[in-house]
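Note that one protein chain of the assembly has been removed; the remaining protein chains are unaltered in position.
And now, subunit A:
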C-alpha cells in the first residue's frame, strides 16, 4: 500500500522511517537548527497578499534536503499561495532561505536560477508553443538533462512538434514536469500534479515524482491522499493561510482519522481530499475554528508532530 521514500542517513528522515524520538523531517524553522543536515528550504514568518488580501499568514516551516514533503490542507487554505510566495510570484514578506541563502528579496527568475523547479497548478504549458518549444524554453543549464526527460516521458518525444494546447491533461502534466526536471535543481515545488487526471495517469505521475525524489527534494501540494501516502515523508498542514500541523511522518498523520477529518475535512482512506472537502472558501472560517480544534489534537499527536493551536510556529 504505502511506500515511503528511501530511508536516508539524514537524521531528518528518521522520523519518517519509524523513529519518532529523533529529529523531525518537517519542523518549525527554529527547532530545525539542531538537525544534522541543513533543510533545503526554510520559511519563517511568511505572509503573502493577492490584490491586497492576505492569503498566507505568518507561515513557518522547513523542507528537508531529501524526500518529498507534502503541503496539505483544504481547498483555498493558501497552499498554492505559499508556493507562489516562496518564489516571489505574489508579493510577500518574511524570510525564505534556499540551501542556506536568503532568497526573499530576489525576483522570481533569479530564485528559479538558483535551482528551483516549479510545476504550477493547472500545468500552465504554453498552449501555442510546441512541446519541443515548451521544453527548450525551460532549459537553463548548459547541459540540460534531455536524456532523463526522454527516458521518463517517451511519449513527449513523439509529440515534439505538436502544439502543447492540443495535448490531453495528462500529457500536459508530463510537459510541465519535464520542464522542471530538465535542469539540475536543489528543490522542486510541485502544485497538485494529479489534479483532474485519470487514475492510470495519476499513478504514472506518482511514479515519476518518486523517481525524481531520488535526486532532488520536493515540496508537494497534493489533494490526492493516496498519492501523499505513497510518496510523502513529512507533511505540513495549512488552514486559513496558517500552518496548523507539521509532522515528520505523513503516514502517521494520515492514519490519524481525527486529525485528518478536522484539518483536511476527509478521512485519509477516502483518497481525494478535494472530493470530501466541504468546498471552496473554507479557509475564511476554518482559520480560527480549526486552529482552536487543533489545540485538542496536540495531545494525541505523535512525538515528531506538532499541531499548532495558533497556526504559527514558535
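Basically, contacts are C-beta pairs under 8 Å (C-beta built on N, C-alpha and C of every residue); 3 or more make two chains touch, one makes a residue touch a chain; residues count from 1.
In this text, contacts and distances are computed from a predicted model.
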| item | value |
| --- | --- |
| Per UniProt, the name of the complex member that is left out, chosen from "Pyruvate dehydrogenase E1 component subunit alpha", "ATP-binding cassette domain-containing protein", "Polysulphide reductase, NrfD" or "Branched-chain amino acid ABC transporter permease" | "Branched-chain amino acid ABC transporter permease" |
| Contact with the hidden chain (one of A:71, A:87, A:103 or A:156) | A:87 |
| Residue of A:179, A:195, A:229 or A:245 touching the missing chain in the full complex | A:179 |
| Omitted-chain contact residue, chosen from A:54, A:93 or A:127 | A:127 |
| Missing-chain contacts mapped onto subunit A | 87, 89, 107-109, 112-113, 118, 120, 124, 126-129, 133, 136-138, 140, 179, 183 |
